[in-house]
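For reference, the structure is listed below as structure tokens.
Only one protein chain is missing; all other protein chains are in place.
Right, chain A next:
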Amino acid sequence: MICFNIMDQNLIFQNILHHITVDFNGIVLSSNDTLFKVNLGSNINDFHPIFISSIPQLLSQEEKIMAYPGLNITQNSTQVFCDITIKKEVNFISIIFFNFTSAYISKQQATQSRNEKEIKRQLGNKKS
């Protein structure tokens, strides 16, 4: 197991972790703006459409926490991949983005060549 002291943890997560809080209507209450510029008072639905369905879902279910890996976010025409966690607190919602772009891009490259090969094989099989 790898152990970090609090100092190290802060350094490690400083660049990859973005924390936003919103009210139950999706209005942004706070944002540490690590990864994106998100205006206070704006609606989180305008930042990313995933929240249009996820926030009502979170508010209507028992489970207080939801996690989605690999969310694709395009900001100023750059593409980032984040794992996100959405948590219902007593009177607000906490959203955390973990920036894992480079890991997802490596995965994308590996999957790309594997899938292309497999599709080619399938199309070849059928004709023979």
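Definition applied: contacts are C-beta pairs under 8 Å (C-beta built on N, C-alpha and C of every residue); 3 or more make two chains touch, one makes a residue touch a chain; residues count from 1.
Just so we're on the same page, contacts and distances are computed from a predicted model.
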The complex's invisible chain, by UniProt name, from "Gluconate 2-dehydrogenase", "Sarcosine oxidase subunit beta", "Transport permease protein" or "GTP-binding protein": "GTP-binding protein"
Residue in contact with the excluded chain [from A:N39, A:Q75 or A:Q112]: A:Q112
Touch residues of chain A, complete complex, unshown partner: 45, 48-50, 52-54, 56-57, 61, 66-72, 81, 104, 107-108, 111-112, 115-116, 118-119, 122-123, 126-127
